[in-house]
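One protein chain is absent from this view; the other protein chains keep their places.
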């Protein structure tokens, strides 16, 4: 595996700020980034990446390849929980399994953005439209995860399916991302000229601050947790690797460029810790966030950011030659 | 009426984000922008627009025209409530009428800023100094509105007039706007060089985020409200149109350029939902914010941003054409 | 004393926003910048200045002069409380004296940043690495201040020394500053290219907003306080002047350039109102923040920003010829 | 002064909508909500620093006339069962104004 | 432990200054204020998401010695009349330290 990629990833400012956050927790510092600042960072990042993707789409138009990428995105996000749930439910309760399955079927926007920043650093080109895949993959897993858990139980309770779908499709982060994408498409070059400085100049800096917070949050979760079992850690490390495989397969099938194939794989391998928990808290209130959020946020996310990204890029390079 | 202006206005990124916010409420999304973020956006916008206006003033100096604009701004803001109050008090209670009158006599900074962004998009020039009119028009209506309501009642209670004036003249948003204007004038070109990137690069982006929030807030107000009567809606649509007329008249009298005439008309037509409610809550605590804030924020503001701006611009062009 | 320096300092936008904040309190305005916005500004400023310093260090390398500056920084921060405590304890209680001594031995990041902005305005060059001295001087005074107070008392209680050191060395602001410095050094020119717009374009603007808040906070402290005694004011004015002297001495000894000597003197003369109180609240909970924070924040800080900076620069110019 | 039963409910923020609906059904129109309550209970410590707000609790204060508290209790019980949280009832005097 | 009367006042934020003044006049120096309370009452639902903060309530907690609660009640009554809100009084034991 290419040492240069690993170094490029680890010496990237955002990843270093992530380590700084972890370090702060480790030494018992009082450093914290109080709400709603992290929410603001996340709002900004979603808006910026959505808008940038939209303006690019307005130039390139909607290609066949994009349509296929979106079709597979939808499919994979829907199917991941279908395969994960039966396995998970041997180790966890019904609701917990469904919540974990939904988290991993969905995506992690920040992992995606960190991946983009790695590509920029390595000067590997990528298509802005992959942001649309990010938007498409957020919700389906929520629905299929809950459907799986309901099939295996007669106990009704919880939200009716219709309200559930609304919750999944129109949750805040999906809406900001999709909305900004569409606004970017509609306003095109004139909008780009208007918002370019806002969307570009702050991007890396806000990402650094956000990852600093992610480091703080994920490390304190690990430190505080007394529910972290070996099973949980194992799943949190294995699932992303397993999910990366269909990602690589689809990328190869659709003949994506190195950068695009990498981003698509990262989408498959990521796990949601914002949109999915927000939906689960309503749909499956008895699922324990101490399990599914901890897995996605405190184990899978750091794993992906630190080791996963270089690994997936290495695999993609092997594949795309 | 010019279809190009309407399209330019509606396809402007900030206005589209306003629609996104309304859409989010309409579909029942959980999207929200928690305080104090909207406060931060508004603080930034007031500071940026004030400072920019100030640096322009430091270059052009204080012209006769500016003085006349300010004199008429003061006068109109003072007089609007005097004419509105008697009409309103046939339909609403004493305190409510006074609060509505004060809101419409005062101005809406965000409507003004959205109007500026429309001019920029259409590349119509305008004088930075009109920001001074914005600052001047915020407070007088508060005082005359309350004076009107006190004249018609023997019940004293509430703040003494002196404290009231202080509240009106030194409320936070007036102070930041006026302060930044003066700081811009004092620091001139050297200050401009220092702060230009901050004041310019972020402006459109922060305006988008702020209007996203405005869309959320105004739509949820409409959705939640059970006090929205037909009378209320009618007044909220008619008053801005009526107030635009003296605005156009003064603009014609003072021979303002197209851009300046447009901005002055927008100031007259806007209604305050930040400074005025803050003052009313102290001066007339028994006025119902469910009435006056709903009118200004949930009906007049969207009306102005969506339909009013292109209409006023059309009328101005007829007049100055 | 040079009138040009005084004017440059007073007509600098950040200082004018500080006055605006004070003015707002003075006229009883409701202007306020709610938390966590000021925290965000301070986080940004520390990150930006740390990162900028780090990228400069990555270019210049670690010189002998830098090492000497750091050694003296450490020493002075450690020694200041040792000399202050005996004097203070004649006028104040044991805990209060220790807390005051620690505050003045430590540094004020915002005073430093305002000083940097003055140098920029006057186009006087300075070495970015002095940020490292800022980082080094924050903590030692906390430890020596508390050690002083414990020596003079048999009453144990409070945190054990080990935990105390951790608190002092790893408090949030020290960590962000040092962390960003190291990240700047590690990522070097590539990191600089990534983050330059974020770190530079916003800097002055955020500083203005932060000083606006500082003006609000310090003025309301003065207004509200009924514990401000003459003794307290006197100490708050005299200590910075006294501490500036060893600062000037070291600068002369190490043959620092005008800009660097000025910044070093400012570090010595400043007093901490963020890191130190946070530590004191745990280590000496019976020390009255109404005394030590008021001195540092409401008297010494405005004094330094308004009168101290031009004075120290004047003295440095006399010295470095 | 009038005797009332004071209800204090602490529960995850996600339950707010449902509780407000149950208040509406019972014609309870007076209540207060404090956001941003953190806490510890059967589900462990809720730090409130999550990105998704899911670990935030709220505190709701409301009142009923004495004798009517049992109805409200029965309404709240299943909600608290699903979401977790506590409800405490105390005697209070209400300052009529 | 000492018996006290615990006052809990929920009212619009704008009333704080006046209430604090009335405390000062009665030499009440111990009280707590929780900002950012939302709620529902005679004036409908206060969402607290206004740009102007006007729809925010606060919760104030204070205590008096038993027997002295009536004075305080009379002081608060006109303020609550003007601004709206509620005041509840309960018996409590105070942990002297």
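Chains: A, B, C, D and E, in written order; residue numbering restarts at 1 for each.
The rule we apply is simple: a residue touches a chain if its C-beta (ideal position, glycine included) is under 8 Å from a C-beta of that chain, and two chains touch if they have at least 3 such contacts.
Source: prediction; values computed, not measured.
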item: Contacts of the hidden chain among displayed chains; value: C, D, E
item: Sole contact to the chain not displayed, among D:3, D:81 or D:96; value: D:81
item: Candidates C:71, C:161, C:282 or C:318 - the one touching the absent chain; value: C:282
item: Chain not shown, touching residues in subunit C; value: 32, 35, 38-39, 42, 157, 217, 220, 224, 226-227, 273-275, 277-278, 280-282, 285-286, 288-290, 293, 297
item: Residue ranges of subunit D at the interface with the undisplayed chain; value: 8, 10, 34, 36-42, 57, 59, 73, 76-78, 80-81, 86-91
item: Positions on subunit E where the hidden chain makes contact; value: 1, 4, 6, 20, 23, 29-36, 61, 63, 90-95, 97
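The rule is simple: only the chains that are shown with their structure count from here on.
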item: Degree value of the rotation bringing subunit B onto subunit C, based on Cα positions, nearest 5; value: 120
item: Far-end chain from subunit D, centres as C-alpha averages; value: C
item: Type of subunit D:subunit E copy interface by residue overlap (half), same or different; value: different
item: Between subunit B and subunit E, centroid-to-centroid distance (C-alpha), Å; value: 34
item: Approximate Å spacing (C-alpha centroids) for the pair subunit C, subunit D; value: 46
item: Inter-chain centre distance, subunit C versus subunit E - centres from mean C-alpha coordinates, in Å; value: 39
item: Residue numbers of subunit C (touch at least two other chains); value: 35-36, 201-202
item: Sites on subunit E at which at least two other chains make contact; value: none
item: Touching pairs among all chains present in the structure; value: A-B, A-C, A-D, B-C, B-E, D-E
